[in-house]
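Note that one protein chain is taken out, while the other chains of the complex remain in position.
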Amino acid sequence: MIASISVVILLPFAAAFAGMLLGPRLSDRLRPRRPAGEAAETQAAAVPGGGPRATGPAWWRAALAAERSPLRNGPALIACLPVAVAAVLAAVAAFAVWRAPGTRTGTLTLIETGSAPVEVGLRVDGLSAVVGLMVCCVALAVQVYSVAYMAKDPRYSSYAAFISLFTAAMLLVVYAADLLLLYVGWEVMGICSYFLIGHHWENRANSRAAVKAFLITRLGDVGFLFGVFALGLGARSFEIGEVLARAGTLPDATVTAAALLLLAGVAGKSAQFPLHTWLPDAMAGPTPISALIHAATMVAAGVYVVARVYGVFLEAPAALTLLGLLAVISMLGSALAALAQDDIKRVLAYSTISQLAVMAAGLAVGAWNGAVFHLLTHGAFKALLFLAAGCVIMTAGSNMLRHYGGLRTGMPLTFWSMTVGLAALVGVPPTSGWFSKDAVIEAALHTAGHGGDLAPAIPGAPTAHIPAGAAWLVYAGLLLTVAVTAAYAARLWLMTFFGEPRGRYEVREAPKAMSWTVAALAVPSAVLGFFGLGADELRPHLGSAVPALVLAAAGAGAAYYVWNRDPAVDPARALGPVRDLFARAFRVDDLYAAAVVRPVRALARRVVTVDGRGVDAAVVGAARGARELAEPLRLPQNGNPQTYLTGLIAGIVLLTAGAVILL
Amino acid sequence: MTGHELIFTLLGVVAVGSAVLVVTTRQLVHAALWLVVSFGALAGGYLVLTAEFVAWVQVLIYVGAVVVLLLFGIMLTRAPIGRSADLDSGNRWVALGVALATAGVLVSVLVVGFRDAYLPLREGGGSADALGSAVFRTWVLPFEVLSVLLLAALVGAIVLSRSDVGGPEQAPPKRAAQAKGAPEKGAPEKGAPEKDAHEEKELTTKRGEG
């Protein structure tokens, strides 16, 4: 079991390097022998770059050619096949865990550090098995999709290699049995995210977005690392099982501090308030990247880590309360922000923040199963939504909602898939999102109703208590979010697929590698919820489902009502004066710019000035001063022998006179 | 003050005075002529000191040869005839100070040191006879060594003066430039170094024999 899991991790890892080094050469090897003229034309169409935005006939030709012969694309083969094998192995492992539940751990090697040893080990239990399977499936879908989507990109091989590396890192996080090993994967994900967001670095905005994402997640990662240290040194082991077992015996202060520090990393990685601002900007990356990293897997890593060390959080109710409050702010604020966005990818990005906040809220109110379930369903339907959005973007050649309209008839596969995805996002029964969100809402209601006592999530786990007010707040926030989510999802749906076309482009279905991938993802989005019927707490409850459904219908109905009055204009116009505020996400970016960016820039400028006028000038001045001081000394050395001789004789006379006088 | 001392003092004043004129005059040729006066007065001083052979050698070589040689040098370097304003360098006042200090130290030391010393002057102490026998008996080896030295100086002077010995890269470019700038002066200048070397050779040989 452990061996096969390590193969699951190592396959994408090896694929990353193999794809980077050997991919293009493999393409050359696989290129069929053709008449010279045709080969030259294919080559000319395949090379010119600029990303999918640079649409045009040449790009279409190249994309269709790539679709026709994916087996001749070296980097694509190296990227897709290992992930497919890894997905199969992960599925086998998940099946085995389902048949015989329990935790399996294995240590590959032990690194002695002098104090707590670092254990390079893997841990497979129910949580890691299903999340690992989800990661593999989404990564496979994204890789297959990218073959067509990025066909014309000149740096496709490095792109695919980074996705493979990212997949390996995420799998390492999922399967790691040791907190430090987990941290390694966590950091590799961060750097891959940086590279992939800045894939089209020629555009300055993209590289800025990459730097922003890197810096903000790094800010959280510092806290995360110290949290890991606090836990590991407190428990005298970094092994997750040991840490969880000893969490109850640690002092309250240690546990609370560690949990709060971990929370910083979680907020950074999962884009929760107040470290959420990088995620909307990270949409600068290619759309499959948004699907993989910023929807389904990397941002889910934060929530996953909370679920992984949930025992520690149960011992620190303060951290749980804070998590709940942050989640409420994040889910409601970003849902409102999504309501007013123009860019389809930014709508989805804010909805990602909102849905991650739903998971975090679930964890805060003790719905461990519900949160993890929502993590899985969200991974499926958000990947679906992003990939479908990629199809729409490719067809329309624009990211802007106001350029779409009437795409329903032209691209039915994308339309129906996206409908399923949006339904899951809103929580329309019987799609998967309904089940998982209902479980979270039910848990929030239960906790609020019991005065803040958390339901025992894991059998035998200690119970915890959070303030009842916080629980009620979480419940109210969840219900409101459901309504707003329905509204923005309906707006997106209506503006994209209905009404009159608002752009001059030919509406046609995307290449098959893309559209069929989307269609394949629609299946789990639709039916994944039924897998939850096996667990008691995941079954739908009437008491929580009815208000949520009513609110969702109200939100969607409101959006439809506004849109129906004039399908040609943006329903967000009805928001009136607050629309601008929502579109700017409550000006948090402006606040950060004023509070952090500008002072730091001013400080940097001052430091440069001090360096230039103080430090540097001191060094240069010392050299110049030495030369100026030496100038008078150099004056006698003018090359005139008479001067030298004068000095010589004067010296002799002085010596003689001295000798005569003194002796 | 005896008669000897009186005469020596007068000759010394002439020698030092003309020496001062040598180092202060504004005309190069005058300096050489004042040098003759100074050397002549010194020769008189030697006579007073009864060193008659040294006195004649002084007149012959210094007044007769060295000064003539210096005049040739003045001529060959195309020094201006007449007053020239820039014979003193900017170093002059420092040099004056150093020279006065030297004079002060030397004079005071010598006067104090030889306060009680008297020269017993007797005739014949410096005659050609006495010196000749001393040179060719006692000092014959240094005398021969000195002749070798003179030979070396002779060869050295020739090597330095001939432009075709010390490597072709030194002089020819200058000469070419000179010829280009003033073509009419080409002929005399070409002749000059050879003639100079010839002169010098003659003089030096003569001195070696003397």
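All chains are identified by letter, namely A and B, in their written order; residue positions are counted from 1 within each chain.
Following the convention adopted for this analysis, a contact is a pair of C-beta atoms (placed from the backbone, for glycine too) under 8 Å apart; a residue touches a chain by one contact, two chains touch by 3 or more.
Note that contacts and distances are computed from a predicted model.
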Which of "ABC superfamily ATP binding cassette transporter ABC protein", "NADH-quinone oxidoreductase subunit K", "cysteine desulfurase" or "Oligopeptide transport system permease protein" is the UniProt protein name of the chain not shown?
-> "NADH-quinone oxidoreductase subunit K"
Contact residues on chain A toward the hidden chain run 631, 634-635, 637-642, 644-646, 649
Mind pulling the chain B residues that touch the left-out chain?
-> 2, 4-5, 8-9, 12, 15-16, 19-20, 22-23, 28, 31-32, 35, 38-39, 42, 45-46, 48-51, 53-54, 57-58, 61-62, 65-66, 69-70, 72-74, 76-80, 86-92, 94-96, 98-100, 102-103, 106-107, 110-111, 114-115, 117-121, 125-126, 130-131, 134-135, 138-139, 142-143, 146, 149-150, 153-154, 156-157, 160-161, 163, 166, 170-171, 174-175, 181-182, 185, 193, 196, 200, 203-204, 207-208
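By definition in this document, only the chains that are shown with their structure count from here on.
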When centres are defined as mean Cα positions, the distance from chain A to chain B in whole Å is 99
In the complex of these two chains, what residues of chain B are touching chain A?
-> 89, 91, 94-95, 97-98, 101-102, 105, 108-109
Contact set on chain A toward chain B in their complex = 640, 642-643, 646, 649-650, 653-654, 656-657, 660
